[in-house]
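Presenting subunit A:
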Amino acid sequence: MKIFDPFVLPFVLGMAFVLTYCFVGLIKVILQLPKDDRKKFLRSLVTPKTAWANIRDLFGDCLFHVKIWKRNPILGYMHSAIAFGWFMIIVIGHVMLFTLKPLQGVEIEGFARTFTNFYYPIFFKYFAEEGKIFGFLMDFFLLMIISGILIAVVKKIHSKIVGVKRVTKFGFADNMIRFALWTIFPFRLIAEKTNIYAFWWLYSIDLLIFMCMLPFTRYMHIPTEALFILLRHAGLNAREPRKGYALAQIYSCPSCGLCIDACPMSVNDKNSGNTSAYFMKKLRNGDTEEAKRIAETCLMCGKCVKVCPVSIESCDIKFSQRAETPYYVNSDHSYLDVILTEAQRSGEISSNNNKVLYFAGCMTQLTPKIMRAMKKIMESAGEEFQFLDENGGICCGRPMILSGKTAEAQAMIAKNTELIKKSGAKKLVLSCPICYKVFKDEYHLEGVEILHHTQYINELIKTGKLKVNKGDVNYVYHDPCELGRAFEIYDEPREVLEKAGNLRKAKSEKELSICCGGSLGSFNLTQKERDEITCNSVADLMFNNPDEIVTACPLCLKTFARKAPVAVKDIAEVVSSQL
Partner candidate 1 sequence: MKENILIIGGGAAGMEAATQLKKLGLTPIIIEKSDALGGHIAQWDRLFPAFHPAKDVVAPMLESVKGIDVLLNTEVNDIQCDADGFKAVLTNGKTIDAKAVVLATGFDLFKAERKQEYGYGIYNNVITSLELEKFFRTGKDERINNPKKIGFVHCVGARDVKVGNTYCSKVCCTTALKQACEMKEVFPNAEVYTFYMDLRMFGPGYEDLYLKTQRDFDVKCIRGRVCEVSENMDGRLVIKAEDTLFGKPLKMTLDLLVLMCSMEKNKSIDKIQQQLGVANNSDGFMQNRDMYLGMNGTAKDGVFVAGTCTAPKSLPDTIAEARSVAVEVFNYINNK
Partner candidate 2 sequence: MDFGFCLSPSSHVQMDKIDLATFNRLKETNPDINTCIACGSCTATCTAGNFTEMSFRRILLMLQRGKEDEAKKMIQRCMLCGKCTLVCPRGINIRKILLDITR
Partner candidate 3 sequence: MIIEGKQKIWADYQKDIPDDHYFYVRSCIRQAFWPGSEVTFLDITRNKLGKDFYENPYHTTCGGIAYHSDTIPQETAMTIIARQFALMKESGYENYVCSCITSFGCYTETLETWHEYPELEAKIRQYLWDSCKKEFAKPKYLAHASDLIYKFRFDIAKQMKFPLVNVKTGKPLKCVEHIGCHYSKMFPSKGFGGAEYPHVLVGMIEAWGGEVIDYPERRHCCGFGFRQYFVQANRGYSESNTYKKFESMEPYEPDLIITNCPGCPYFLDRWQYVIAEQTGKTYGKNGYGIPALTYEEVAGLVMGYDPWDLGLQMHQVAIEPLLEKMGIPYDPKKKYQGVNGKDLGQPMCPSCIKSV
């Protein structure tokens, strides 16, 4: 009985390398975590709730690729065939190792025993018989993997057949390791079936190539994703673009390219290089300049995060990347102090806490029709209300945060908070989702209910304060990024619109809605590039030929108005016209 053959050495070498690398990487990531995060992480491992989620997602995401299945069954099959099939082969290999006991009668103990166990399951058939049941299972999963690989080959040659418009473009290393991956299993199959000695070598060498290249290519996502799932469930946030949690995410990105098609910028092929897949790749390759540029080009619409099969929070990483840019001019918003007293002196702020406080926001100042509509709605509903910024207010701070200047935003946040608290109001209504996002995330307004006007209007209708007459206009609703994807406020606006008229569907809705292109998130996009995005988004909204496009964001409104073939209205405007 053979217990060793030199061809196992390449595999053993590769395996040893990749295990060492992953172990060092794991330690590195954990050490890089800020202290409080590390504690959180360790605690999450033993907390039953998160532990269960970990197990569920490790199987669901890593092996079965549930999320990809949901999005694209063919790709789902491709991924799970390879991942699950491979996993099963390894599992069955080990099961065989212990049940069939191929080394019976050979006395090997200690290190040598461990050593043989290391490679035995991988080359089982060369050393021992599998038996019928195991033989069938092994062949079955091997063929399953090969079927997955066949789909991958088709996808590579002609991605549209499997429903993918754009695929990530790879460099030499990524192409090479992919070729290695594709050939591992056919070689194994041939080796097992023909027992031609050379193929065992080829098989082993392929494994060596794959494992040695793994840490330096996108396939690193296979081991890293498991760690990432654990970290994610611990509820961490990326604080630095290339360290700790972010590092785990960077290596977890499989460069699958699903975000490329999802990204609104991809409407222009030139800009599809600015999508998250490439961002992660630049970070992985240490190309800081490019990563920085992409981070600052991104619209921050968050769609890539929603479609990511690995749930990589690329927007957070982009934020942390933006925060790294040094600014040599410090903000000075000390003038805000004076405004406060001025506003109080002019009696703009009174302290009647029955009132609804309305904050229009900077962008709404440019679309006064929203303010007028809100005024009319609140009057009709018999609400007592007060404007916080009728004659121009203070920026909410979100644009500063989007620029990576979180600290600088605090001045504005503090002043607005003070103004709101001084008003004594218990309900704050906002018209701008950009404001809404920062008010929800960064403001500490305990005891004040913060509502976007879509929610507020819906509430007024539901409580009977507002009567809306149903008209016969066909509306399509555009979900603003910072209302929809950020807070999943999908139903309220739709309920409101159903009351005011007929709601038609856009081609992409809710979490798949396409950014209007006007986002403050991007610095670098030119007007022309933004216009392309807008046109694409408009076309998507016009899918069912609505009479009017309705949105709930002043910036979307202004942006769409430039390019839409039909009237573009804010939801407040629609409601106020149907009173």
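If you want to know what made the cut, all candidates are chains of the complex that A comes from, given by their letters.
In this text, contacts are C-beta pairs under 8 Å (C-beta built on N, C-alpha and C of every residue); 3 or more make two chains touch, one makes a residue touch a chain; residues count from 1.
This one's a predicted model, so the numbers in the text were calculated from it and none came from an experiment.
Undergrad: Which single candidate from 1, 2 or 3 touches subunit A in this complex?
TA: So the candidate in touch with subunit A would be 2.
Undergrad: Taking the complex as given, what residues does subunit A use to touch candidate 2?
TA: Against candidate 2, the touching part of subunit A is residues 325-333, 335-336, 338-339, 362-363, 365-366, 391-395, 397, 399-400, 402-403, 405, 412, 518, 520, 523-527, 555, 558.
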